[in-house]
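One chain of protein is taken out of this complex; the other chains stay put.
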Amino acid sequence: MKTRKYSIILGNLGNTCDRFLSSGYKEPLDKMKMIEQAASIEGVTGIELVGSWDIDDKTVGAMKSALKAHGLACSSIIPDLFAQKRWGRGALASADAKIRRQAVAEVNRMSDIAVELGGDLINLWPGQDGYDYPLAADYLQERKWLLDSLAECAVHARKRRVRIALEFKMKEPRTHSYLARTADTLLVANHLGMENVGVCIDTGHAFLAYENVGESVALLKLFGNKLFHMHFNDNFGSWDDDMIVGSIRLPEYFEMLYWMEKTGYKGWFSMDQYPYREDGYGAIRASVLFVQKMHALLDKVGLDSIEALLRRRDPVATADFIRTTLIA
Amino acid sequence: MKTRKYSIILGNLGNTCDRFLSSGYKEPLDKMKMIEQAASIEGVTGIELVGSWDIDDKTVGAMKSALKAHGLACSSIIPDLFAQKRWGRGALASADAKIRRQAVAEVNRMSDIAVELGGDLINLWPGQDGYDYPLAADYLQERKWLLDSLAECAVHARKRRVRIALEFKMKEPRTHSYLARTADTLLVANHLGMENVGVCIDTGHAFLAYENVGESVALLKLFGNKLFHMHFNDNFGSWDDDMIVGSIRLPEYFEMLYWMEKTGYKGWFSMDQYPYREDGYGAIRASVLFVQKMHALLDKVGLDSIEALLRRRDPVATADFIRTTLIA
Amino acid sequence: MKTRKYSIILGNLGNTCDRFLSSGYKEPLDKMKMIEQAASIEGVTGIELVGSWDIDDKTVGAMKSALKAHGLACSSIIPDLFAQKRWGRGALASADAKIRRQAVAEVNRMSDIAVELGGDLINLWPGQDGYDYPLAADYLQERKWLLDSLAECAVHARKRRVRIALEFKMKEPRTHSYLARTADTLLVANHLGMENVGVCIDTGHAFLAYENVGESVALLKLFGNKLFHMHFNDNFGSWDDDMIVGSIRLPEYFEMLYWMEKTGYKGWFSMDQYPYREDGYGAIRASVLFVQKMHALLDKVGLDSIEALLRRRDPVATADFIRTTLIA
Partner (left out) sequence: MKTRKYSIILGNLGNTCDRFLSSGYKEPLDKMKMIEQAASIEGVTGIELVGSWDIDDKTVGAMKSALKAHGLACSSIIPDLFAQKRWGRGALASADAKIRRQAVAEVNRMSDIAVELGGDLINLWPGQDGYDYPLAADYLQERKWLLDSLAECAVHARKRRVRIALEFKMKEPRTHSYLARTADTLLVANHLGMENVGVCIDTGHAFLAYENVGESVALLKLFGNKLFHMHFNDNFGSWDDDMIVGSIRLPEYFEMLYWMEKTGYKGWFSMDQYPYREDGYGAIRASVLFVQKMHALLDKVGLDSIEALLRRRDPVATADFIRTTLIA
């Protein structure tokens, strides 16, 4: 079996809330306990840290020690552009220039911290940059602000040899996000024209937008080789349910892993879920094991056989493959 | 213009949070200030109170005085079956008998408080009663528990001459709720077979389930005359965005108001929104004014004319009506 | 392995068209050839016939002989209430009394033919009974007509000892159907109050309505034991794509088969697809083999083990079960 890099988002192991139960469904878990749990999941060698929630200037030293103690890499930092009141009406694309400067500074500080932790990736999800109602935003102006802010972040990151993966999501917390789908995020990345700016596909965000992730991976290859990072989870197709991988779908996961392999993806396979009511450790571990099982199947079948199947373009042959090779 | 009863959910005027920003997008507002605001909206004569958030044993006296001072009725109480950790895996349908008893007690206490406040309606939304994953719940058993719990609530309410409106929602906070759509909620209400149990349609919940609310109102008439209560908001059709009424849709609102009138609905027209980033007062007031404007148009056109239009069953005639009568 | 009855809809083996290519994507196939193909699929012992397309007064004799020759039962007849211009604005609920009478006659004639073919089931899909636009239908009146028409069909069928399974579908060909979801169809069935009227779940129709089919089966058990028939196919969750079973989903199929077993379902497991561009025989056969494989897994695991899993109500345990038992 090939060596692949598995990772999780640290906070997924802790408490999670929603709009009805703001104190969360579970009890808060000690950060060091969460790191220990992460390290104990088979094959996991990296963790993603969320700004504010997991990491800031004061805690970077302790985090560095903890990562080292557990042999974990910092697979990415996700700057907090969504969990503070000041970002509520937008961060990188805010109509308030002061807020935009703060947002850029936040991202840049996280690039610095990433380097300090030995990392080289920022996963940038500008969740509050978007709008909620028709006739209540100036899309052209706000998108220009977004491009300007991203350019500033990218220039700073490049100096630090940090790459930025832009994570899209069609909606939530806004009803419409500016980085919404694979293709529009690729447009932004290509417009910036910098080698260190690419795209992160969160599988659930893509499903929500009716994307077939295998095809999204191919699209990123075709128009710029821009797949920089991957977040894994599952959902019912109409909301970012952030469920355990493989709870609903099967062939789509196998297919997307094929396309990552085929297009030379060398990045992390990172889990991103919201186990509201479940045991966090168990839920994340189950996803890691599912993806690893799919990888093992992929290696067993081999890229050439899969390519031969794809080129038959015959859903009956595909159904036979699923039934005889993917299911028990 | 006929006299109709307009109402709002008190908490909509205050701070609102989501899973990313648990402290909320705005600052908390003083409860008495919120009541004052509610009373100042043109035509609003009732407010709905949410358990835990707005009302409990300790505050009932002060609330009663405040309502009286502002000439407001208690249009309903919405028992808190969703905003406490103990309800996280279900309340009325919890697998834990102790939790079910607590949930029933909570509802019954709210029936008592409703009476104390001069109200006669409980709006029951069992938001945590459902499940998230396939293969992780015993639907038959849990639905039976739900029926038993609801029966207990209904018997107690009947003693207090209180009616219960069951509010459905297809999903959120669970990926699947037991009271999900108009028809399945009606099945539950009819199975209980008690005169004081009916249904509340939240327009956004219905849109989310691809229901045409006008038809849902007709369905409730046909199979039991069970429309007890109405919550108004708007959305994009695939999530409970809880937006200002009329932000997206137009003819559907006019149609549903016709059907309420036609089927003899005498209840409240109550607003239920989540103005995350907007001024709460302005957002709720805008919805009230929109519904009132639709009501004025309805009265102007007249039920007979609308019925005549419906019976033409001709979308071209309908389009002409929309263009010449509903829009400017 | 238990004995279960597998069936297919005959026409699925033939040519299929859509609104852009009305002549169909494939060449028409000889009816007798299709019957031969159906009989050759492992374990298939019944076929469903569609009125107009497959069966009418003139062809009933030849069909009877053909079925006998191939040892096939008539698992159901699906009366044509959708493929003739006269039904275009409604059939059983048409505003034209003459059309309603014709529609009832059509169904009754199919009940007679079913008996003649040795069958005892009518699968009734009133696809044209619904509406397309808000403000262009009289829902109360049309639903009453639908109930009256269905009652007439049911009385006639009862005389012939034929059962009627009402098949719902949220939309298509109308944007809104009167029989739209499990629960509203159950309301209709229960309102009719006849033992020979129940419900057919088409898995794709249920997915389209965001139903979890396992739960829908439980609902039909709880409120009347009304699951009469099953149609199998898969889709992406937002349209009736009518794909090969198992092309997208896995655990949901396993779960629904469990609930059918658990609730004592004794009817047919029938395939209903639209292999627009695929070889019909191959596509239908692949679905049959998938369902049979799930059934074999179900028998191997056993109802008790599954029930124990469900009662854990733990998605992590469920994920482990899926990974270790359902996938390769």
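Should a chain be cited, it is by its letter among A, B and C, assigned in written order, with residues numbered from 1 in that chain.
The criterion applied here is as follows: a residue touches a chain if its C-beta (ideal position, glycine included) is under 8 Å from a C-beta of that chain, and two chains touch if they have at least 3 such contacts.
Predicted model, so just to flag it, every value in this text is computed and none were measured.
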Of A:G51, A:P251 or A:P275, the residue touching the omitted chain is A:P251
Given C:Y6, C:Y133, C:F228 or C:W259, the correct residue touching the omitted chain is C:Y133
Where A:K33, A:K68, A:K144 or A:K300 are the choices, the one touching the absent chain is A:K144
In the full complex, chain A touches the hidden chain through residues 89, 95, 131-141, 143-144, 170-171, 176, 181-184, 186-187, 191, 209-210, 212, 214-215, 218-219, 221-223, 251-252, 254-255, 259, 262-263, 306-307, 309-315, 317-318, 321-322
In the full complex, chain C touches the hidden chain through residues 16-26, 82-85, 88-89, 127, 132-134, 171-173, 175, 236, 238-239, 241, 243-244, 247-248, 274, 276-277
Those residues of chain B that touch the unshown chain are 210, 236-238, 243-244, 246-252, 275, 278-279, 282-283, 286-287, 289-290, 293, 297, 314-316, 318-320, 322-323, 325-328
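Criterion: only the chains that are shown with their structure count from here on.
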Chain centres from averaged Cα atoms put chain A and chain B apart, in whole Å, by 36
Listed in rising order, chain A residues that touch 2 or more other chains are 236, 238, 243-244, 247-248
